[in-house]
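Could you have a look at this structure, given as structure tokens, before my questions?
Excluded from the complex is one protein chain; the other protein chains are retained at their positions.
Coming up: chain A.
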Amino acid sequence: MGLGSIASRALRSNTLRPGHTNLLRRSIVTTTELRNAEAAQAQPETPPPDLPPRTPVAGARVHFPNPEDAIEVFVDGYPVKIPKGMTVLQACEIAGVDIPRFCYHSRLSIAGNCRMCLVEVEKSPKPVASCAMPALPGMKIKTDTPLAKKAREGVMEFLLMNHPLDCPICDQGGECDLQDQSMAFGSDRGRFTETKRSVVDKNLGPLVKTVMTRCIQCTRCVRFATEIAGVQDLGMLGRGSGEEIGTYVEKLMTSELSGNVIDICPVGALTSKPFAFKARNWELKGTESIDVTDAVGSNIRIDSRGPEVMRVVPRLNEDINEEWISDKTRFFYDGLKRQRLNDPMIRGPDGRFKAVSWRDALAVVAEVIHQVKADEIVGVAGKLSDAESMMALKDFLNKMGSNNVLCEGNGPNPNADLRSGYIMNTSISGLENADVFLLVGTQPRVEAAMVNARIRKTVRATQAKVGYVGPATDLNYDHEHLGTGPQTLSEIAKGSHPFSSTLMNAKNPCIIVGAGIFERDDKDAIFSVVEAIAERAKAVRPDWNGMNVLLLNAAQAAALDLGLVPESDKGIESSKFIYLMGADDVNLEKIPEDAFVVYQGHHGDRSVYRANVILPASAFSEKEGTYVNTEGCAQTTVPAVPTVGDARDDWKIVRALSEVAGVILPYDSLSAIRSRMKTVAPNLVNVDEREPATFSYSLKPESQQKISTTPFKAAVENFYMTDPITRASKVMAQCSALLSKK
């Protein structure tokens, strides 16, 4: 021990008042006082006369399901009222004390194996692990005593014993729980002089990078995989110092939620493979935005550096995605850098595209659109279109005299009249109250992974029954495969199917119809059968609406809200002028040879091969756009990065084209187009609020259609590649090659 350290010790013992009551400040204390914890404890404790008011950690709120069950505990002398059954750790959170933890996670089961959350409880001989200890009435919890501090310091020292000192090359560096907590609660030195243990890295697939030596065996990832993702891929092997996390046998992690283990890992053992060594988290600019790869509208944060999207991480939204996102949402962002359209282009007589100015491109389009008859003009909005641009497109084509504006995925004759007929009426968080599910022609696991996670949560928590009608599929919870075609539905509706009695007896039955059915010819018939089932099971009541449609794409709900309904279902076949606004899943065979095709979009995907004129638009990460998710909640994206090349926002292109074509649209700004949207569908400007449907299906006229015997088809063939951005992504291509089930 050098002179310096002796001096610093002497100084510290002078400056630190032994019985200091400033509880809010969590100073980094080591050694001297702690070496004689008993002596420090023996000192008479002055009762804190007036404590400053404290706010719960992260705005935590207590919900008392039963007011009689409230108990009172004391945290550092503060009396707190909490419901019965809460743990000591939760009680401390409500009292405004953040207890350090590694293994505890509020959405996972309690493991209690990291011991970091030790606190002192009066009349208890040893410090207790607060995450696993239920709070009892009158318990006196002390979180800041020398004993608790010493316990934490000891745990920290053991954890750091085998943790490599590679923070400078670790991707978790800067957002690492272990780093932060060792700064706050750890000792300033370790006593360990042996060699550190090392663990062989595991290959978990193209998304999750593992550096298993860094693992502290908190088992959060194991619990996440088994409980939330519903795959039994990860587990714990070995005992004692030989303990490691692994996949038992050499195996990839095949879950559509596997990326979330990156977020829950408190250290750098599980990190993002595509993001590895790309950036440090403090260089990134976070933009709070919305995901558009499916109809759930997961809340995300787009982390960007300069003009580049570096990663996508989830944002907490209890009503939609909780704190998880699907792998597609998390890893498709590299598609935003590839195959981008950056200049307006016109296809020359030789069949090659030539870059032109906006002036020329718009002039050509405006000239051609005036040469065709009004009923030969068709507009198709794509999967990723925002509400603003769909509004502009519909207004523009209506002004041109055409009423053939449709949105991809909504089928030939969508029902836009009754909002309850195309949104999830139960709401995503409401699914947790259901006790029987009937999935009709939908595989939520690939269509909307977050909805599936919610169903799985319900099934796990309440043993809800799930019946599934559709092609054989792999749902990650117990379910009953009732049949493959619509005739099974008629049997349930008649009551001759064994599952119908399960539905009848259910308190809150929930029927989810997949949007893949929109494409079927007997759509109306199937819906009337499903409504008959709902009627029998009393699924639609004033206090419960269990009749749901699960949409596939981000644009669908807004398109139907805005009334993007084609006049005739043979519009595309007889058209001479087709305006594809990001529509890449249109059947290009159906477009006549002599039709003039304008493609407005951000990626050089399928439709570009057929296009005559390309108008480059901005992607969702570059513009402000309104999207409505499958439960009818309007949310807006926020531009995170600048547009690529000479691209423009979608609605601006349509607005500019309208002026060149001589039918000027009356809005010049985003607020102006939003007020136009408000006149059509007021729910679209009611951002971040779920707008439930007013009328139920009972107002619908009787359908005269007959159901066909064609079995239901899978709506999404490849989970990882559903839209132009994901198809351009290299990571998504790797995933579909390695992970999608054949």
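Worth a mention:
In this section, a residue touches a chain if its C-beta (ideal position, glycine included) is under 8 Å from a C-beta of that chain, and two chains touch if they have at least 3 such contacts; residues count from 1.
We take it that contacts and distances are computed from a predicted model.
The unshown chain of the complex is recorded in UniProt as "OLC1v1005964C1", chosen from "Dolichol-phosphate mannosyltransferase subunit 3", "SAC3/GANP/THP3 conserved domain-containing protein", "E2 ubiquitin-conjugating enzyme" or "OLC1v1005964C1". In the complete complex, the hidden chain is touched by one of A:105, A:152, A:456 or A:655, namely A:655. Listed residues A:166, A:519 or A:668: the one in touch with the omitted chain is A:668. Only one residue in the set A:600, A:618, A:683 or A:722 touches the chain that does not appear here, and it is A:618. Seen across the whole complex, the unshown chain contacts chain A at 357-359, 618, 643, 647-649, 652, 655-656, 659-660, 664, 668.
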